[in-house]
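One chain of protein is taken out of this complex; the other chains stay put.
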Amino acid sequence: MPTGNLSVTTFVIASIIKIAIVLWVLLTAVAYTVWLERKVVGHIQNRWGPTRVGPFGLLQPLADGLKFIFKEDLTPPYVHKFLYILAPMLALSMSLIAICLIPFGNSVNIAGMNIPLQITDTNIALLIILGITSIAVYGVALAGWSSNSKYSLLGGLRASAQMISYEVALGLSLVGVLILCGTFSLHGIVEAQTGTWFGFIPKWNIFKGQFIAFFIYIMAAYAETNRIPFDLPEAETELVAGYHTEYSSMKFAMFFMAEYSNMVTVACLASILFLGGWTGPVFGPPILHALLPIFWFALRVLFFIFVYIWVRGTLPRFRYDQLMSFAWKFLLPLAIANVMITALVVALRS
Amino acid sequence: MLHLALFLIFGVIAVVGAINLIAQTHPINSALSLVVVMGSLAAEYLLLGAEFLGAIQVIVYAGAIMVLFVFTIMLLNAGAEEQTRGSKVAIIIGIPGMVIGSVAVAWALIRAHTGAEVPVGSLYGSAQGIGHLLFRDFLLPFEITSVLILIAIMGAVVLARRES
Amino acid sequence: MIPSTDYIRLLPELILIVFGLLVMLIEPLLGEHNNRKGLGAIALMGAVLSILASFYQTGYEGAAFFDMIHVDTFSIFFHVLIGLIAAVVILASFEYLNLQQIRYGEYYGLILLSSVGMMLMSSAVELVLIFIALEISSIGTYILAGFRRNAPISIESSMKYFLLGSFATAFFLYGVALMFGATGSTSVYTIATTLAQGATPLAYVGIALMFVGLGFKVASAPFHIWTPDVYEGAPAPVVAFMSTGPKAAAFAVLLRVLFATEAPGWFWLIWASAVLSMTLGNIGALVQNNVKRLLAYSSIAQAGYILVAFAAAKDIGISAVIFYAAAYAAMNVGAFAVASHLANVGEKYVTLDDYAGLGRRAPGLAAVLTIFMLSLIGIPVTGGFLAKFYVFQAAMQSHLTGLVIIGVINSAVAAYYYLRVIVYMYMREPQRDVPVLKMPFALGVSLAACLAATIYLGVLPGRILDYAMASARVLVR
Partner (left out) sequence: MVPISYYLVLSAILFACGVLGFLIKRNVITIFMSIELMLNAVNLSFVAFASYWQALSGQVFVFFVMVVAAAEAAVGLAIIIAVFRTRQTLNPDRVNLLKL
C-alpha cells in the first residue's frame, strides 16, 4: 500500500508538503545551476561570469527570471498554435514529474511518524522515469514541427532522433544495475548498495563492476539532455537555436527550465544508481542523522552538475553523423556487452 | 468506487482519443490522439494490476513507436489529408461488415459470463512474474522475436535506403 | 535445462537462421556492383541443409521448448515443402535479380528468414508462437514484394499488401484474445481439452475472427481483394514464393487450429469461403489479360478447392489438403518462374499478347508452361489432377454433394482461361516483337524440379499420399 503506516490524511498532507519543498528546491537548484554554469564557464575561459547583480552575481537568476516574465510573449504567425503552446508545457511538466520519483534520503521520524523522503515510491519507479523521458521527446519534436520553420524542424528532427538513439544505450546501461539489485524501485536500489568492503570501500554499484555502465550512462545522459558535446539539436552555428528558435519569453524559459531540471534529474539518478544514493557516514545527534543522508546525496548531485559544466567548458561539439554512429556503433555494443558480462557473472556466482 | 471512477475517466479519455484520431484531418493530430489513447490504456493496465505492462506500454508504444510515426510525419512534412472519395468497395462491404462483427462480438461478450468482478490488481503482473514466464515457458517465442526484429531492420534499411 | 533433442526439433529453423545471418553479414563486404550470386548459393545451401535436417527429424518426433512446438509427420511434411519452395525460388531468382538490377543481397536473407517463420507456423502448437511466426513470414513477404524498388508499382503493391495484411493480423489477434478469454489458455492442446467441455459464444467468435486473419493469408474469398494487385506489382519470383510458402504455412496453421483444437462452428465459414473463393477466383480470372493477375485469380480459386477438403471428414480431408498443398506449390512456383523469365527487364512482357506465338519462338518454355497450365486445370497424369481428385473424393465421401458440384462446375470454367494461355502460345501470331532470353542454368534447374514434382505427384502419388494420411492421423488423434 502506498500510505505505509500513515493515515490517509497525514499521507496526503505530508505529500503536499513534500511536493512543495521538492518543487521549491528543484527550481532553486535549476536557477543556481544556471548561475554556477555561467560562473564556472567564465572562470574556465578566464573571465568573471555574472558579477553585477548581488554579491558574486548571486541574484542574477532572479534578474533573468524577471526578464523572461516581462518580455513580450511573441507567437509568430503560421505556427500550429495548439501544438506550439503545448510543446514547452509538455517538456517542462515531464521533467518536473520525473523528479517526484527520486528519493532524497531514507525515511525520517517526525512526531512519531515515519515519512519517506520521497514524494512517491513504486515498484517500477525506474521504468516510469524512463517512460517519462521518452514522452519528453514529444516536447522537442512538436516544438520543432509546430514552429513551421526550417531551423526548428531540423533541430526537432535531430533532437528526436538523437534522444531515441541514446535512450537505447541509456536503458541498456541500467540493466546491469537492475541485475545486481533485482528491483526497479529506486529506494530498493539504494538499499542494495549499503555497507562497505573492508570497512572503507563502499558497496556502490560502480565498484560492483558497473564501471563501464556508469560511463555509458553519463554519455547517454548528456545526449538525452542535449548538452555539449551532444548539443546538436541547438547547434547555434548551423541551426540558429534549433527547435526553440521561434520561442521567446516564458515559453522559451520553459524549455530552458526543462533542460536544467532534466540535468538535475539525471544527476540524481546517476547518484542513486551508481554511487549509492544517500549512503554515507552518519553520526552525531538525531537531527544530523536525518540531515546527513540528504547532504551526502546533494553532494553527489552537485558533483555531477559540476562535471556537466566542466565538460561544457572543455569539449567541442560532435558532428551529427559522428553523434549517431557513436551511439549505434560504440555505446550500444558496449552496453550490450556489459549486460551480457554482468548477467554471466551473476549467473555463475549463484 | 475509486476503481470504477478511474476506469471510467481513463476509458472515456481513450474513446474520445480514438474518435479524435478518426476525426482529425492532420496526421500529426491523429498521432497525438493515439498517444493519448495509449497513455490512458497504460493507466487501465495499472488498474488491472499489470504495472510492468503499463510502464512498458508508455516506454515502447508511446515513447518509441509513436515517436517513429511523428518523426515520419515530420520528415515527409505531410499536410492535412485530402477528402477524396475512397474505394466504394471498402465502404459498401466494410461498414456493414464492421457493424455485424461488432454485434457478434458484443453478443459473445455479453454471453460470456465475464461479469465477474475482479478485485483491483488481483493478478499482480510484476516484472519478476513476467520474466519467469518469458524466460522459461515462453523462451522460444522470446528468442524467435529476434528473427522478427532482424527481418524488420533488414527490410526497413533495404526499403528506405536511397539508390546510390 | 533444455534437453538437446529440443534443438534437433528446431534444427531446420536454426539452420535457416544461421544461413540468413551469414548472407546478411557477407552482403556488406561485397562491393557495390558485385554480383550477388554467391549469396544466392549460400542461401541455397542453407535451404537444402534445412530440408535434410527436416528429414533427419523423423526419428525425433515430439514436443520441444516447453510445449511450444510439436514435431510430427505433419510438421515435417510442411518443413520439407517450405524448404523446397525456398530452394527453388532462390534458384529461380539468380537471373531475375541480375536482369532487374536488384543489387541487394538481403533478398536471399529475407527469403531464408521468412521461411523460418513459415516452418515454425507448421510446427507451433502455441498461439503466441503461431502469431510471431505468422508475422515473421508476413513481414518478410511485405518487404520482398517491394523489392523492385525502382518500379513504383512494386513498392505500391508492397504498401497495399502491408496495410491489408496488418489489418488482417489485427483480426487474427483479436480472435486469439477471445479464444484466450474463452479457454484461459493459448496452447492448442489446452484449448482442445477446454473446448471439449462445451464452447462458449466467445469461442465461436474467436474462431471466426482468427479465420478472417488466416483467410487473408491464404487469399480465400472474401479476403482475397489484395491478391491480384499485390501479385501484379511484386517481383515475379517473389510472387512464386509468397503464393505458395506462406499459403502452405497458413493452411497448416488453419488445420492445427481447426482440427487439433476441435474448434466449434467453423464448418459453414469454411463452406461459404470455399464456394466464394472458387467462384470469385475463376470469374475474376476469365477477364484478365495480365498473366500475373490471371495466375493471382487462379490461386484464389485454388485456395477455394483446398478449403473444400477442409469441409470434408477429418482424416481424408486433411490428407487431401496436404497433398493439394504440395501439388499446388509445384505447379504454381513453376508457372511463376516461367512468367518471371519471360517478363524480361523491368517486367515489361506480362500480358497474354506477349505470350502469343511463344510455341514457335521458345518451344521448350511453352511446353513447360503448358504442362503447368494443364496441371492447374486438373488434366490426368499431372499432380493437379490427383490433388483435385482427392479433394472432391473426400468431399463426396462426406456427402458434401453441393460443394462438389460447385467445385466441378468451377473447374470446368477454370479450364477456359488456362486453355486460353495455351491457345495464345500456340495459335496466335505475335503482335509485337517480344525477345525471349536464353534459359539460364539455374532457372532451368528450378523449372525442371517443378516439372518433375508435378509429374511425380501425378504418376506416383502413393508415397506422398501415405505420408499425408499419416500426418492427418497425427493431427486428429
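As written, the chain order gives the labels A, B and C, with residue 1 at the start of each chain.
Following the convention adopted for this analysis, a contact is a pair of C-beta atoms (placed from the backbone, for glycine too) under 8 Å apart; a residue touches a chain by one contact, two chains touch by 3 or more.
Everything quoted here is computed from the prediction, not taken from an experiment.
Just so you know, the chain we are not showing touches B, C across the whole complex. Considering C:63, C:177, C:272 or C:476, the position touching the chain not shown turns out to be C:177 (whole complex). Although one chain is not displayed, chain C still touches it through residues 128, 131-132, 135, 139, 142-143, 146, 149, 152-153, 155-160, 162-163, 166-167, 169-170, 173-174, 176-178, 180-181, 184-186, 225, 229, 232-233.
Counting the whole complex, the residues of chain B in touch with the unshown chain are 3-4, 7, 11, 14-15, 18-19, 21-22, 27, 30-31, 34, 37-38, 41, 44-45, 47-50, 52-53, 56-57, 60-61, 64-65, 68-69, 72-73, 75-76, 78, 81-87, 89-91, 94-95, 98, 101-102, 105-106, 109-110, 112, 114-120, 122-123, 125, 129-130, 133-134, 137-138, 141, 145, 148-149, 151-153, 155-157, 159-160.
Here is the rule we use: only the chains that are shown with their structure count from here on.
Centroid analysis (C-alpha atoms only) places A farthest from chain C. Measuring from the averaged C-alpha position of chain A to that of chain B gives a distance of 29 Å. Computed centre separation for the pair chain A/chain C is 53 angstrom, with centres defined by C-alpha atoms.
For chain B, the set of residues touching two or more other chains is empty. Against chain C, the residues of chain B that register as touching in their complex are 89, 93, 101, 104-105, 107-109, 111-114, 136-141, 144-145, 147-148, 150-152, 154-155, 157-159, 163-164. Across the complex, chain C meets chain B through its residues 2, 10, 17, 20-21, 24, 32, 64-66, 68-69, 104, 106, 109-110, 113-114, 116-117, 120, 126, 128-129, 132-133, 135-136, 139-140, 142-143, 146-147, 149-150, 155, 158, 178, 181-182, 200-202, 204-206, 208-209, 222, 225.
Chain B meets chain A in the complex at residues 28, 32, 35, 51-52, 54-56, 58-59, 62-64, 67-68, 70-71, 73-75, 77, 126-127.
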